[in-house]
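I have a structure I would like to understand better, so I am pasting it below and will then ask my questions one at a time.
Of the protein chains in this complex, one is absent; all others appear in place.
And then chain A:
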């Protein structure tokens, strides 16, 4: 685990992605709150907590890409063989990666979402909310949880695909395109299926409640099942394939 942490922190891509995420989250929060505040006469403000999480969608993609990179970078350079020589039990290697990634990203995202929240509320001033008010806490924590889970989704997909560009395309399809496709499914059955698709379900945790979709925690639970399924596939293939 310490070894995986060293690997994680010692390459530039990690630091760059992390910095991007922080800047994007906080920046979008301030920007979005400002814009909404300026337009408050023309349209209602919406949920103030959700407004300050405006950067989450973008941050999600960056973290997903980072998840892919953590493993695909090893395949690109051949480092994976060196890693597996040091830790030949492949399940252990993957587990160490997952734990380090989860702890590092979750810690950073908790801080980032909180900073984003307070920055956004500062801009909104009297229109803002307190953390304890309404769904705010759930939305703020939920954003950190969703982004972290998505990073793990990326890590699993990267392990399956073993290729940086391919992995990023695959995770983008799963997060953005698949939910879009699901919305055109016909009829009541289609609407039901749509609710359970990857990001549609997962993003409930960081959005205001909606009757048309799953409840927040149910949605996130469904999303975790997607991630778990991808991770199970990743583990099976990692064990079976030649490195």
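Definition applied: contacts are C-beta pairs under 8 Å (C-beta built on N, C-alpha and C of every residue); 3 or more make two chains touch, one makes a residue touch a chain; residues count from 1.
By our rule, contacts and distances are computed from a predicted model.
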{"item": "\"NADH-quinone oxidoreductase subunit C\", \"Methylamine utilization protein MauE\", \"Molybdenum transport system permease\" or \"Multidrug ABC transporter ATP-binding protein\" - which is the UniProt name of the missing chain", "value": "\"Multidrug ABC transporter ATP-binding protein\""}
{"item": "Absent-chain contact - pick from A:11, A:35, A:177 or A:209", "value": "A:11"}
{"item": "Candidates A:31, A:87 or A:228 - the one touching the absent chain", "value": "A:87"}
{"item": "Contact set of chain A toward the excluded chain (per top definition)", "value": "2-4, 6-7, 10-13, 73-74, 77-89, 240, 242-243"}
